[in-house]
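Only one protein chain is missing from this complex, and each of the others stays in its spot.
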Amino acid sequence: MAEPAVWTRDLTKRFGDFTAVDRVSFEVRAGEIVGYLGPNGSGKTTTIRMLLGLLRPSAGEASVLGYDVRRETERIRARVGYMSQKFALYDELSAWENLTFYAGVYGVKDTAALQRAVDLVGLAQVKDERAAALPIGWRQRLALATAIVHRPTLLILDEPTSGVDPVARRAFWDLIYALADEGVTAFVTTHYMDEAEYCNRVGVMRRGRLLAMDTPTALKRMALPGLAWDVRAEPLLEALEVLEGAPGVLRAGLAGDHLRAITSRGVRASDLRRALRGRGLQVRLVAKVEPTLEDVFLALAAD
Amino acid sequence: MISDRLRSLIRKEFIQIARDPRTLYITFAIPVIQLFLLGYTATTDVRNVPLVVFDQDRSPTSRRLVDAYRAADYFRLAYDVGSEKELRELIDRGDARAGLLIPPDYSERVLEGEQVAVAFVLDGSDPNVASTTLAAAELIGKAHSTDLMVERLMRQGLAEAFDPPLEVRIRVWYNPDMESAFFMVPALIGMILQLLTSMLTATAIVRERERGTIEQLIVTPIRSWELIVGKLTPYVLIAFFDMLEVLVVGTFWFGVPIRGSLGLLLALSALFLTGSLGIGLFISTMAKTQQEAIMLVYFTMLPTIFLSGFFFPLAAMPPVLQAISYLIPLRYFLIIIRSVLLKGVGASSLQQEIIALAIFGLVMMTAAALRFRKRLD
Partner (left out) sequence: MALIEAENLTKSFGNVLAVDGLSLHVEGGEIYALVGPDGAGKTTTMRLLCGAMEPDQGRVRLAGYDLAREPDRARNELGYLPQRFSLYGELTVLENLRFFAEVRGLPRDQWLPRSKEILEFVGLAEFVDRRAEALSGGMKQKLGLAAALVHHPRVLLLDEPTGGVDPVTRQGFWQLVIRLLRQGVAVVISTPYMDEASRCTRVGFMNAGRLLMEGTPTEIASRLAGRVLAVTGSPWRVLEQIARQDPEVEDVRAFGDRLHLRLRPGSGRRVARRLRRAARRAGADLEGVRAVDPGLADVFLAALEGVPDG
């Protein structure tokens, strides 16, 4: 697997004065599941659209499956499965009709291939229902099925789980893993911080810039400037105020019935206890915890 | 040759159309409703104009004059009044649109062989009606006057020798009874063809954009032209169906003749459609929402209706507007369809119009296809 499935170098897209994607460089190796994490409007969709030749890059280079995104668009499109944010389904058509339509457009004649897609995503029971009548979890699966009818080697999924509940999301990721087992490379954007944990590697986007790309574990180790803590103290909201002002505390926030703090590396549990007790608060627990990708994101965004 | 991709696209489009029966019904109902409305309301025929008569003579001679007016179905004797004031009031109120004043010495002077002046008053507020009424009133008056003269000569024993030196026989060709429907039905076919095709194609494509499905289609190996042809084909068929519908109703209900070749008509309609489809396609490349597309289609329909000769004769328009009208494809198609239906002429008499439509279709389609890219920016 010498050739990466996707690579970009200083890929840039400007709309007038606005730079939607700003000198982004990364690689997706064949067989990987790579996440592209960022809030709405951070440039995720624009990046994907450039990879698919839907938008012309303003600067920089990119290639998908060895083809240039500017010149060899049609070759890329024939080999890539794409699932756009809106789930491109025709509401008046049944699930099966949607599938046969996309199969026809891709020139797939073999109904066995369609059946395979149906079986894989588990659509058999809703095959004849109109797309409009399907709940969002099923629509999402159907959209995935339409994106894989032509057996693409690379899947590009733009916020595939947006608006889908946690249970359906979990099931959807199981499907992605099943496809990965068959050797499919997946490039998935998401704004769910917790969802990025499903990916082999994660790129963090903000305001058009790719801030970092690595495994979730490495990101937590490298990107976070300090330590993450769970703090339980009474009364909670006063404790939050104290923590926000304590020396060494970079960030503190409410985490339900307790507080979460990010501090610089030198800080010890006893420092935090002392600060809280000094203001007459009851301290129940101060424990070092594993940071989340949201902690990572906030740390990267602060630079 | 139809590729599998294209067939897929067309099949999908038909399923979508069939699953939205309400839109389909409306698509088929609108032309017939329009036809009936225009066929009956937009009539420029003048009939049964309410006439008020103030006959101060009240003799058999004067009654013959009134009868002459009544005999033609242009006028309906609505009021017979006893004073000029009453006559004036009735016309002021609009209860009567025309008035006939016969002087007290009418019969006396006619029998004497003198010239008598009879006053005919007309409500000119609707110029269309007024001009036709005026012509009718003059004609009836002159005819009656000729009759009276012949009678007088006969009484003097000169009738044998008398033959009017000139007899003008008016014959109206193509539309002998001057029925508005004859004029309207062909025009309506043209308008419906353009409105429906441009509206349906524009909204069908913009709908894909609104729903985000166009993005998915773009990333498939489908070619631009396949996408265009696939989207357009179903609507061309619908447009033709509508056209036949209007033609059938026009022929059997309104009695519009089909004097020329139906094949020629269909062929030239197809030529005209390329332009309308081009308009729809072009609009679809500009509009972001279906609402915007519909507004743009209406925007193109306004000049089309007013500057094509649909309602108003082009010859009466200011030169600037006449010049603009050469850019309106319906202008040419109206000439074609009226000629083929009513005059039964062949393609050779319509060469100019055919060339104009071909140029328009080619330009519109090329412009739209150039704008219609498989890209989002």
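Chains here go by letter, A and B, matching the order in which they are written, and residues are numbered from 1 within each.
The rule is short, and it goes like this: a residue touches a chain if its C-beta (ideal position, glycine included) is under 8 Å from a C-beta of that chain, and two chains touch if they have at least 3 such contacts.
Because the structure is predicted, anything quoted here is derived from the model rather than measured.
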Among the chains you can see, which ones touch the chain that has been omitted? A
Per the whole complex, from A:88, A:184 or A:199 the residue touching the absent chain is A:199
Among A:13, A:77, A:191 or A:209, the residue in touch with the chain that has been omitted: A:191
Give the residue, chosen from A:39, A:122 or A:183, that touches the chain omitted from the document. A:39
Across the whole complex, list the residues on chain A that are touched by the chain not included here. 33, 35, 39-42, 135-137, 162-168, 170, 173-174, 177, 181, 191-194, 196-202, 206, 215-217, 236-237, 240, 253-258, 289-290, 292, 294, 297-298, 301
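Here is the rule we use: only the chains that are shown with their structure count from here on.
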Taking the mean of the CA coordinates per chain, how far is chain A from chain B in Å? 61
The residues of chain A that touch chain B in their complex are 49, 52-56, 73-74, 77-78, 80, 82, 84-93, 97, 100-107, 109, 130, 146
As the complex stands, chain B meets chain A at residues 4-5, 7-9, 11-12, 15-16, 19-20, 211-213, 215-222, 374-377
